[in-house]
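Every protein chain except one is present and positioned as in the full complex.
Entry: chain A
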Amino acid sequence: MTTVALKPATMAQALTRALRDAMAADPSVHVLGEDVGTLGGVFRVTDGLAKEFGEDRCTDTPLAEAGILGTAVGMAMYGLRPVVEMQFDAFAYPAFEQLISHVARMRNRTRGRMPLPITVRVPYGGGIGGVEHHSDSSEAYYIATPGLHVVTPATVADAYGLLRDAIASDDPVVFLEPKRLYWSKDTWNPEDPQTVDPIGRAVVRRPGRSATLITYGPSVPVCLEAAEAARAEGWDLEVVDLRSLVPFDDETVAASVRRTGRAVVVHESGSFGGPGGEIAARVTERCFHHLEAPVLRVAGFDIPYPPPMLERHHLPGVDRILDAVARLQWEAGN
């Protein structure tokens, strides 16, 4: 076994490193967005890139999300690999027409002649005390759009690996960055960062026997915490981190649920029309005879994202997950 110097690093640092390495490895990689240059991004994820690679490679754009993504389309048409930053989840909405009408379907419209290798970085989700329009979990909109890959890291190593893969992908990737994990630390080897599992593969973060928590992004650490807490109740929970919502790894998810016989899907976005419904349906179709209880969902409420002083009541926390786990003690007729 090789020994590497593992040091604590934050997810934001890993993302910066991924951008830097991608730009160094491939001169066609360009970063653009509001504040990404001189300021280094409001979350400092693009810190130092303009200085190292010049303002033509890391460009402060006018403040206009449709323009940022729309010009990125043209840049990709001419052979560049743009990585655009949307600054905050709800700020990406003006760019939706470009994303849905062009980015997602240019390959399809042109019978594969004009693929668009664009990475759209969207800091998303709550838990940082942001005011209105700074905490949306908008993944349901993205996964409902054919032609896009949708990925979201939960660990420092994945932040690096998935972002490198996203930038290298010949398809457009919506890269959802869980804001509240930006400063989460993990042991990681910044001297020799490796890409880990590829886009499209889910990972078992914690093996268990009695039920599966299926989750992604900001809810992964919450589920791991819930799994630890559940041990006191005699539950040995498995935690599956999806990492990629599109493509979806049915195989890993179904294999886990077949082992455990019970499943809870956990995410921050609302439950009605949210990813949890799709995941529950897919699990039910594949594992019906293995299921001891209905697949449950623990999600954000179906409300506009609440003001920061109330968001803790909205976000799925350990207690709400444990309550759902208790309901998996299903008896027909209950």
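As a convention for this text, a residue touches a chain if its C-beta (ideal position, glycine included) is under 8 Å from a C-beta of that chain, and two chains touch if they have at least 3 such contacts; residues count from 1.
Keep in mind that, in the parts below, contacts and distances are computed from a predicted model.
Per its UniProt record, the hidden chain corresponds to "Pyruvate dehydrogenase" from the list "Pyruvate dehydrogenase", "Sulfate adenylyltransferase subunit 2", "NAD(P)H-dependent oxidoreductase subunit E" or "Dissimilatory sulfite reductase subunit D".
Although one chain is not drawn, the whole complex shows that of A:T16, A:T46 or A:Q98 it is A:Q98 that touches it. Between the chain not shown and the residues A:A18, A:V73, A:A92 or A:A140, the one that touches is A:V73.
For the chain left out of this panel, the touching residue among A:T10, A:T61 or A:T119 is A:T61.
For chain A, the residues in touch with the chain missing from this view are 30, 56, 61-62, 64, 66-67, 69-80, 82, 94, 97-98, 101-102, 105-115, 146-147, 149, 169-171, 200, 246-251.
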